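All protein chains of the complex are present and in place, except for one that has been dropped.
Chain IDs A and B follow the sequence of writing; residue 1 opens each chain.
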Amino acid sequence: MRKMTKYLLLFLFAMLVTFVLAACSDNGNDSKADTDEGTSENGETASEEKVKLTIGSWRTEDVAKYEKVIALFNETNPDIQVEFNPTKNTEYNTVLNTSLQAGEGPDIFHLRPYAAGLKLAEAGFVEPISDINGLDQYSEDYLAASKGTDGEQYGVPLNISSTQFFYNKKIFEDQGLEVPTTWDEFIEVNEKLLDAGITPIAMGTKEGWLLSLTHGIVGAGVLDGNTFADKLVTGDKDFTDPAFVESIEAMNDLKKYFPANSEGLGMDDIRTLFAMEQAAMFPLGSWEIPVVNELNADLDYDFFPMPSKAGNQTVTTWVDGSFAINAKSKNKEAAKTFLEFLTTKEFGELFVDEFKMISAIPGITSDDKLLSELSKAVESNSTPYYWVINFVSGDPTTKTVLETELQGMYLGEVTPAEVAQKLQENAETSFEPFK
Amino acid sequence: MTTVQTALKKKGRKNGKRWTIHLFPIPALIIYSVFVLYPILAALTYSFYSFKGFSRESFVGFDNFVTLFTTEPYGSMFTNAFKHNLLYFGLQMIVMNGLAFILAFVIYKKVRGAEFFKIAFFLPRLLSVIVVGFLWKLILNPNFGTLNMLLGKLGLEELQRAWLGDPNTALISIILVNCWFGLGFGVLIFLAGFQSIPGELIEAAKLDGAKGMTMIRKIYLPLMIPSIMIMTVLTFIQSFEAFELVYAMQGSMGEPYYSTDTLAVFFYRLAFGSSTSGSSDAIGLGSALAAVLFFFILICTMIFLKFTNKKEVEM
Partner (left out) sequence: MKNSSMWSKPFYYVLVFAVATISLYPIFLMFLSSFKTSAEIFKNPLGLPTHFSLDTYRTLLSKVPFDQYFINSVIVSVTSVVLVVIFCSLAAYYIARFKFSWNNAIFFIFLLGMMIPIKLGIVPLFILMRDLGLINSLWSLIFMNIATGTPLTVLILTGFFKTMPTELEEAARMDGAGNLRVLWSVLLPLMRPALGTVVIVNFIAAWNDFFFPLIFITEKAKMTIPVGMLSLFGEHSADWGSLFAGLTLASLPMMILFFVASKQFMEGLTAGAVK
C-alpha cells in the first residue's frame, strides 16, 4: 500500500514537471514573439514586412463569411494578414472594454451603434477616421451611428438592420388573406387567423429586447412612422403624449394574438414557431432571414412593412454596427487600408451575397428577392428605430426601462399609462431635449 | 486537547529549524494576494469615485453608497434582489443540503451500488454552468419542454406553466436547478464527514445500546458539525454571490420583470452594463454595491464562525 502511494506521488510529480516544462516552453515562444513584434515596431527589419491585423466582433456566427472577406481583401493587399476573432455576443462588451481600458485590444473592432459605441470614442479608445477615403458616399443618417459629439467620424457603417413583419405566404393563401395595408386590416388579419385556430404572431415576452424591437415596428403603425418620431427626438412631443400611450396600449392588445405561454418564450422559441409554420407572422429583423432559412429551407415567406393608422407603410431601420480602429493599435495605417476596403463596392456586393444583410453602402443590389425588396423598402419608406438611436443613455437606459416595464405590463404588473410615465421619468434624467 | 505546539515544546530542540513552519502558508498567500486580493482591493477603491463613461472623475466619498440606498430605482432594486438572495439561501439549505445529508447517510450505510449513486449524484457538477443553464432552459420550455410534456402525460395539465417566464416560478426554478447542480458536492462533503467519524466511537456507542435516532442525535450530528459548518458557510456565500446560473438562464436583467434579480446580477449590470445595450455609467455604483455585499457576507460569516467555534470548543 505504501509503495503504491509512493508511485502515485512520483507519477503526479513527474506529470507536474512535464506540464510546467511544457507551459514554460510555451511561455518562451511568447516572449520570443514579443521581441519580434518589438523589432517590427521599430520598423526596420526587412523580413517583417507582413503586418498582422486582428478584428474583434460579436458576430461569432460570421467566422466563415469573414474568411471570404479577408480573402478578397488580400487579393489587393497581400501584405496585410488579417485575423477575425469574435467573442460571444453577450460577453463582447466586457471583453472589449476590459482590454481597451488596459490599452490593449484588437486593431479593428466592431463598434456598437450610437451612444453605446460612442462612449468608447469619448473615452479616447477609438481612432478618428474622418480622413479615410470612401466615407462621402454614405448618407448622414448612417454616418451618425458612429460620429462623435466632436464631429469626428469614428467608424465605417457596415450594415443596416430593418424590422418589419415577416409572414408565411402559404398560411395567408390558405386563409384567403391579403397583406394588410392599413392598421385596421392588420388587426382584421389577426382576428381571422385567430378564428381559424392559427397563432397569428410568433412573439414571446421573456426576453426584454424583443419587446423594444416589437414596439419599434408596432409603435410606428400606431404613431404613423416619422410623424411622431420626428417630434419626439426634438423634444416637441414626449412619452406622456396620448398618442404614445395608445401605442403601448396597442402592444398590450396584441397579446391575444401571441402564442400560448408567450411570457415564457424567447428568441429561439418564436423563430422556431415561425419556421415550423406554427405561427403566421413574425415581427423581427432582417438579420433573421438567413437563420430562418437554415432552420427550414422550404419555408415560403415574405415581409410586409408596418401599415399605419394613417395608411402609410414603414420599415423601422438603424445602423447595426460599424467598424472602428483601436486608438492604441500599432498598425493604424494597415487598419485604415482595411476600413477603406470596407467602403468599396466589391466588399458591399460580397457582403450582401454572403451575409444576406443590407449593406450600408448605397446602390448595392442582391440576387435574393426577399432581401432586395427589403433593401428597396429601407431606402424608400423607413422610419428610425429611435429606441436604439436616441434612447440608450441613462442608467438604466430608457430603452431598458421600456423593455422591463413592457414585460411588467404583459405580466399584469403595470398599466400602459404607467409604462409611459416611467419612460418619461427616466428620459427626463438622460435625454437632452427633455431635460 | 493537546495542541501540536505543546507536543513540540515537550520535545525540546530536537527540531532545530522550527521557523521553517512559517514558510508553509507563503506560496498560497502570495499567489492568492497577487491575483485575487490586490485586484479586488484596487477595484473597491472605485466605489469612492464618480465615473463618466470609463473615465474616473473625482473623489466623492460615500456618495455612491448613499445613492445606492436612497435613489430610485437603485434602492428598490437592492431590496428586491436581497430578498431573492435570502430565498436562494433558504431553499438551498433545505432542499440541497438537507437532501445531500440524507443521501450521504444512506450511502454511508452501504446501499448496494453506492459507487454508481455517488457518481450519478455528482455528474451534474461536472458540467459547465453555461451547459446547465442551456439544458434546463430547454427542459423548462413551456411549449416543447420535457417538464410540461411529462406533466401533461401524468394528467397534471393545470400544473403546466411557463416556468421561467412566470415571475412566481422563475426564481424558484433557477434555485432548484442550482440544487440539482450542487447536490453531489454536498453529498461528497457530508460523506467525507461521515467517514471521518472514528469507528471506535460508533462501536462504543453501539455497545452502550444506542440505536436509531439516538445514534443520529448523539453521535452523528455532533461529529458532523465540521462538515455541516463547511456546507452552511459555502451555501451562504454562494447564495449571496449567486450569478452564473441566473445570468446563463435569464440574462443580466433578472428577467422577467426583475423577478430573478440577485445582488451579484445587479452588480454586474451596474459595473458592466446590460449585454446588448452597451456599458453603463455606473462603475462607481457597481463597486459600491460589491463593497456592501462583501461586508454583509463578511460580517455574517464572522458571526457564524464565532458561533460554531464556540460549539466545537464546548464539545
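Criterion: a contact is a pair of C-beta atoms (placed from the backbone, for glycine too) under 8 Å apart; a residue touches a chain by one contact, two chains touch by 3 or more.
Everything numeric in this text was worked out from a predicted model, so none of it was measured.
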Listed by label, the shown chains touching the absent chain are A, B
Which residue, B:V66, B:I94 or B:I130, contacts the hidden chain when the whole complex is considered? B:I130
If I consider the whole complex, including the chain that's not displayed, which of A:N85, A:T240 or A:T365 touches that chain? A:N85
Of B:L164, B:L183, B:M249 or B:L285, the residue touching the omitted chain is B:L183
Residues of chain B in contact with the chain that isn't shown? 1-5, 7-8, 11, 14-15, 17, 20-22, 24-25, 27-29, 31-32, 34-44, 99, 102-103, 106-107, 109, 111, 114-132, 134-136, 138-139, 144-146, 149-150, 180, 183-185, 188-189, 191-192, 195-199, 206, 211-212, 226-227, 229-230, 233-234, 237, 241, 243, 264, 267-268, 271-272, 286-287, 290, 293-294, 297-298, 301-302, 312
List the chain A residues touching the unshown chain? 5, 12, 15-16, 19-20, 22-23, 26-27, 30-31, 34, 54, 59-61, 63, 85-89, 91, 94-95, 98-99, 101-104, 106, 268, 271-272, 276, 291-292, 294-296
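Heads up, the rule we're going with is that only the chains that are shown with their structure count from here on.
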Averaging over Cα atoms per chain, report the distance between chain A and chain B in Å. 35
Complex contacts: residues of chain A adjacent to chain B: 89-94, 97, 100-101, 112, 115-117, 119-120, 122-123, 125, 204-209, 259-265, 269, 273, 392, 395-397, 399-400, 403-404, 407-408, 411, 413
Within the complex, chain A is touched by chain B residues 53-55, 73, 141-144, 161-167, 251, 253, 255-258, 269-270, 272-282, 285
